[in-house]
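Every protein chain but one is kept in place in this view of the complex.
Moving on, here comes subunit A:
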Amino acid sequence: MVASNTVWDNVKSFFEEIGDIAYFTGRFFREVFKPPFEFRELLRQCYNMGNRSMLLVGVTGFILGLVFTLQSRPTLMQFGAESWMPSMVSISIVREIGPVIIALICAGRIGSGIGAELGSMRVTEQIDAMEVSGTNPFKFLVVTRIVAATLMLPLLILLGDAIALLGSALVENIKGEVSFLLYFNQVFDSLKFSDLIPATIKSFFFGFAIGLVGCYKGYYCSKGTVGVGEASNAAVVYTSMLLFVIDFIAVFVTDIFFGI
């Protein structure tokens, strides 16, 4: 009886949370098109999320391309197919691995940052102070962060992809004596818009998910400093799961419209 009550409570709180997130998302769409617009704060957030994530994304992308090429090389060599390396790596990175890995990195860097920042603002009554001063904290804090994350993620992913290809080219140059020019010629020969466009569209959704979950968890944080840690942690965990769900849907939709 107790066990069934606990299960029922968990199911109930799960659906309540889904409802709360849906309401939060609805409120975002209501507020995002309504003036006054907080352009300065939006730019500040874009700078914080974009510029300050570049190094992390760059290093991750570089290592990703490097390792991916190093690991794939022996297998391709067994089949005498090293010449396919640029096209295989570029399609894999641009379509799937780049967006997902960079988005996961950003979920950790950006999502947890938003969750912790808003969470600490909530528990120290800073959000209440904004509300009492007659300013809409949702518009100032939440809308700007979600829009900034949605705009910055595609750019960060493009940057990460480019640097990953550079890392891959470096390995090919050292190990296979392939020139950078030849490598990138092959990359651009094999990449099509139908590879790039769905991946870019998908990355907007990744950014939206990172911003939304981070803001939701932080904005409704409670239980003091423990709650801030929980908000930050939950932002990363929930976002990471959501990214894979979005990725699955994106691949499914891409298959329908472009064919994989």
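Here is the rule we use: a residue touches a chain if its C-beta (ideal position, glycine included) is under 8 Å from a C-beta of that chain, and two chains touch if they have at least 3 such contacts; residues count from 1.
Quick note on the criterion: contacts and distances are computed from a predicted model.
Q: What is the missing chain called in its UniProt entry, if the choices are "ATP-binding cassette domain-containing protein", "NADH-quinone oxidoreductase subunit J", "STAS domain-containing protein" or "FMN reductase"?
A: UniProt protein name of the non-displayed chain: "ATP-binding cassette domain-containing protein".
Q: For the chain left out of this view, which of A:Thr25, A:Ser92 or A:Gln126 touches it?
A: For the chain that is not drawn, the touching residue is A:Gln126.
Q: From the list A:Ser92, A:Asn136, A:Asn173 or A:Ser240, pick the residue that touches the absent chain.
A: Answering carefully, the residue with contact to the hidden chain is A:Asn136.
Q: Counting contacts across the full complex, list the positions on subunit A that touch the omitted chain.
A: 36, 117, 120-121, 124-126, 128-136
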